[in-house]
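What follows is a single structure, written as structure tokens, with notes after it.
Incomplete set of chains, arranged as in the complex.
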Amino acid sequence: MIIVLKPEASESEVDHIIDRLRDLGLKSQISTGQERTIIGVIGDDRILHNQPLTALPGVESVLPILAPWKLVSREFKKEATIIDVGGVKIGAKKLVIMAGPCAVERLELTVGIAHEVKASGAAILRGGAYKPRTSPYSFQGLGREGLDYLVEARKQTGLPVVSEILDTRDIELFLEKADIIQIGARNMQNFELLKEVGAYDKPVLLKRGLSATIKEFLLSAEYIMSRGNQNVMLCERGIRTFETQYRNTLDLAAIPTLKELSHLPVIVDPSHATGKWDLVAPMSKAAVAAGADGLLIEVHSNPECALCDGEESIKPSKFKALMADLRNIAKAVGREL
Amino acid sequence: MIIVLKPEASESEVDHIIDRLRDLGLKSQISTGQERTIIGVIGDDRILHNQPLTALPGVESVLPILAPWKLVSREFKKEATIIDVGGVKIGAKKLVIMAGPCAVERLELTVGIAHEVKASGAAILRGGAYKPRTSPYSFQGLGREGLDYLVEARKQTGLPVVSEILDTRDIELFLEKADIIQIGARNMQNFELLKEVGAYDKPVLLKRGLSATIKEFLLSAEYIMSRGNQNVMLCERGIRTFETQYRNTLDLAAIPTLKELSHLPVIVDPSHATGKWDLVAPMSKAAVAAGADGLLIEVHSNPECALCDGEESIKPSKFKALMADLRNIAKAVGREL
């Protein structure tokens, strides 16, 4: 860490800063430039993340040198993490497509969609039993019953299932019924929930928060991993910007960036990112071309009657056609599907 | 709600839309303009918030007419809500200042700060026992012990206390020990937590999410109120923008806007919004001038050693001087302090 001093910093202020650093077990190295004096701090930057150094008199700014995370980083673990979910390998050469309805609604519908997406090549079934909705008057999901429908769909199709958890009190239920526990965008910084899923080794799909930086996203993954659970996959799902033409702005540069900084698999959700079914296909293709390890796509047999997010769901027939296109793109970038 | 049709929408598509609306118990009124045909939907807009109307063939866009909330709205309840917290009236002519350390650290320190802010005119003591921190390696708060320190400080000073809840499992604890339960910015859309605090009548201070629109903010308040708890106060604490000069961008236009749309009291937190102690005073003054009902300010006797957010804390002496200035501004806008 580098501490830049104000031009008018007094000698006693500098001494005081050096004393504070020594108290923290860190060494200082003063370097006097033409217009500013700086203090290089030797020792673990991470100790300093707890310290309000800019509150010290005489300090102009503080520049961190090291990334604030460890376990998630590519520097810590060179080889890519591959997560095995019931035989499906996430993060390997073969792309993994997770598909299904936004919300689980009825048993037959859920099982029907599961059969269709499997036939087109999906490897994981997605479906929300507990739905985080902006309005209290919107459909809130079937809850426990919805999870049971997913379990039944898995039984009939063999597809592992991913579903979103909303409350720490539901952890036992999800450990029992889901194959992958999803942490949604709105809960990316629900740290108690992160700690809770971190205490087991059940795979976690962590979605990027609506306004989370790459740094905050990786730190949330670090929360889970620092509790012991190493089976984390990252999911880019669009960030909030000024543009209102689509629901969010899909940030595809996050894919190569996350893969450079971290060893964790990166999944993309083009459905929630755009909120428009006709943007799902082009954004799916773009995500694969940019290096995603998998996709999370909403598929519904009757979008106009879907109880949640019908606007962004594609029909099974469109999904089938999309899978064919994705296979070609995957090949063009050295991947398989 | 207004449904705008695509120029090429067919007659059978239009019939299909009308049928769907009839199924939902709504009447339609078709109006053919020069370049577009539109369907006016008569009935409760809110029924339609669950319906993916843009997924219907032939629909170009859907324009809502009514706000999606009810209980929070000024239209529903004309007079301003005043919340009584142990005799302190929040939302009345007299401004309410809530002050104290970011995190509760030691008993004597907490009690000492409580005495000082009270002496300067603060009416509520703030202090975090459970701290949501971006990094898992940062100080996470004292937890239950921290709440006990606040209880002791209340006993010695008479100041009611506000503290942040992070987990639904802690609700009993907060009902017992806190006078106001704070829902932090990161949990503004932790809907399970909103439902939980909504089930009691303990006052809630709901902070605006980092990237929450005014609409989403009010809908989160509606979550709490729709469960029964009418004692909600709204807290603007800065939104995330591209500017990196300060931690967040304090959105003061939210004050008159929230007060026009809603009857709930509006509090402003200049400390977290800016993340810089030297911006706390000017932003506090601006917030009062813009019509805030109260402020939430971080005060610490030794900011450079604070375990959390020392950069944005002001010392008791500065707080005292600020209170004097705020009294003058309050008077200039017809309020008291």
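Going in written order, the chains are labelled A and B, and every chain counts its residues from 1.
In the analysis below, a contact is a pair of C-beta atoms (placed from the backbone, for glycine too) under 8 Å apart; a residue touches a chain by one contact, two chains touch by 3 or more.
Keep in mind it's a predicted model, so treat the numbers as computed, not measured.
Enquirer: Of the identical chains, 2 are shown. What's the total across the complete complex as given in this file?
Expert: 4
Everything below uses one rule, namely that only the chains that are shown with their structure count from here on.
Enquirer: List the centre-to-centre spacing of chain A and chain B in whole Å, with centres computed as mean CA coordinates.
Expert: So the centroids are 26 Å from each other.
Enquirer: Touching residues of chain A toward chain B in the complex: what are they?
Expert: 20, 46, 49-56, 68-69, 132-139, 166-169, 186-187, 189-192, 210-211, 216, 219, 222-223, 226-227, 240, 276-277, 303-304, 306-307, 309-311, 313
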